[in-house]
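Removed: one protein chain of the complex. Kept in place: all other protein chains.
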Amino acid sequence: MLTVTDLSAGYGPVRALDGVSFTADRGRVTAVLGANGAGKTTLLRTISGLHRADRGSVELDGSRLDRVAAERMPALGLAHVPEGRGVITELTVEENLRLGGLGRAGRVDPADLERVYTLFPVLADRRAALAHVLSGGERQMLVIARALMARPTMLLLDEPSLGLAPRIVAQIFELLRGLVESESLSVLLVEQNARSALSIAHRGVVLNLGRVVADDDADVLAADDQLRHAYLGF
Amino acid sequence: MQQLLNTALGGLTLGMVYAAFALALVLIWRSTRIVNFAQAPMAMVTTFVALVVVDAGHSYWLAFAAALVSGLLLGAVVERLVVRPVEGGPEINAVILTLGLFIVLHALAAVVFGNRYRSFPAPFGVRGLEVGGTTIALTGFGVFTVLAVLVTMGLLLALFRYTDVGLRMRASAFNPEVARLLGVRVGRMLTLGWALASLVGSLAGLLIAGGSLVHPAYMDSVVVYGFVAAVLGGLDSPIGAVVGGLLLGVALSFVSGYVGSQLVALAALVILMLVLTLRPGGLFAQAAARRV
Partner (left out) sequence: MATALRRGRTWWAGSVLGRHLLVALLGLVVVVVVLESASDFRNLQLASMAYLGIAAGGLTVLTGLNGQISLGHGALMAIGAYTTALLLDDRDAGTPLPLVVLAAVAVTLLVGAVVGAAAARLHGPYLAGATLALAVAVPGIALYFKEQLGGEQGLRVVLPDIPTWVLDLAFFVTGQDLTRSRYVACLAWLTLIVTFVLLANLSRTRVGRRWRAVRDDEVAAELAGIRLGRARVSAFVVSAAAAGAAGAMMAITVRLAAPSGFTITLSLTLLTAVVLGGLGSLGGALLGAALLTFLPQVVTDLGVDAGLSDIQAAELAPLVYGLVMVVVVLVAPAGLVGTARTALLRRRLQRAGTGTSTSTSTDTAAPTSTSTTSKGTTT
């Protein structure tokens, strides 16, 4: 379980997060929604230690994550797939995956590789290709697979649907749902595309200008017309 | 005909050294976007370390190893203590910093080791080998030079291609932030990269010094040739640096042999400007623009 308490962060004078608190339960998908500039990316970056929090705390299954360097997160069970995906295009598909595996224990377990190749057969076919040649959808699969290589308990995803065709998005979300159910993975899913995010999420947190304006079960949020119109845009 | 052959052979030997030096520059450029102009005096200092070991009565090989190890350490120390604060900052700061380091190391070497020419031993003959009754421009030491550079490159290639550390280093160079998220200690990888680059630079320094004279300034022009070679290869590509080094070595050897050795540096300048004007991405640049 990920617990965020009173988290604040910013860029110089800009306050991007202002006292954000919520929990993301184990084995659940928690959606973080909000318009452009709401602070979603900043939230994820602050949780994973890429950005320094000014105030507040983050706990994952009882251990404090704030003040922990980003490079130690994989060992603590947290994986962050950044906005814009973060495929290292100069490396091959398999090298990207191996890199993911190295993060947890310092070496790659071949069983992990086999597992993600079974989950994502597309990647298995192109394991020796440079990641540069992959399509957008394949890249998204690659970064999710790479994150799974570290056997995380908590997966942070920043706008996985960005720039992908609806069919591909549905496919990826379907896959995520399966993982959450079969492996009790927890997912914190940042999305602007609120409708599809809420369709797989159990819970949703809505951010506006760095503050939590709603935090409820996904179906409750989806049914709240006022909220939908004001913040979710559907 | 024979002169042609000899010029080419001499060029290839020299080109190997330029290739090594260019490779050292590329390794650092790839990971930190800094051209390490201090690479030349760093290599020079380690050659003097070797000279101290030789003067103390030890074998050439011990001196050789001492220089390489001190190169490794020097690279790591320089990155950690001096370069780290300017990484990711304005590029002009890094340029000025490496030049400041250039001056410091120069002066330090002159204070400690003296500002005069000293002869440096070579483990193999420095006279041309006999092939079929004629002497060719390839010396025993030249053969050693070529082999040493090839072996070093092979080892580096293996390190980068086939080891986990190599993978981490490449990831840090290509995308430091993602590398961090995947658990790579990027800072350590950069230090290691500088250390390895400095080792390769030291090797180049030792190979240039062998059977010749060393002086605090003896590597100064090599940093220019190494830079030109690296730019020929695109500054981002280790393979390109090696090919660029060989091409430059041969080209400069012909200029030296047929025009005049005084104009070698001018020829390097002309080549550099031609490349930068006509093919700024290097000779082997693909149509696709490189990242950054």
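Lettered A and B in written order, each chain numbered from 1.
Assume a residue touches a chain if its C-beta (ideal position, glycine included) is under 8 Å from a C-beta of that chain, and two chains touch if they have at least 3 such contacts.
Owing to the predicted nature of the structure, the values given are computational and were not obtained by experimental measurement.
Asker: Considering the whole complex, which of B:Ile96, B:Val126, B:Val165 or B:Leu213 touches the chain not shown?
Answerer: Candidates B:Ile96, B:Val126, B:Val165 or B:Leu213; residue touching the omitted chain: B:Ile96.
Asker: If I consider the whole complex, including the chain that's not displayed, which of A:His51, A:Arg98, A:Arg151 or A:Arg203 touches that chain?
Answerer: Looking across A:His51, A:Arg98, A:Arg151 or A:Arg203, the contact with the absent chain belongs to A:His51.
Asker: Which residue from B:Val86, B:Ala122 or B:Ala197 sits in contact with the chain not drawn here?
Answerer: Answer from the full complex: B:Val86 touches the omitted chain.
Asker: Considering the entire assembly, which residues of subunit B contact the chain that has been omitted?
Answerer: 29, 34-35, 37, 82, 85-97, 99-108, 110-111, 114-115, 177, 217, 220-221, 223-224, 227-228, 231, 260, 262-266, 268-269, 272-273, 276-277, 280
The working rule: only the chains that are shown with their structure count from here on.
Asker: Measuring from the mean C-alpha position of subunit A to the mean C-alpha position of subunit B, what distance in angstrom results?
Answerer: 43
Asker: Can you list the subunit B residues touching subunit A in their complex?
Answerer: Those residues of subunit B that touch subunit A are 164, 167-168, 170-171, 174-175, 177-186, 291.
Asker: So in the complex, which bits of subunit A are touching subunit B?
Answerer: 48, 50, 69-75, 79-80, 82, 86, 88-91, 95, 98-100, 102-104, 106-108, 146, 150
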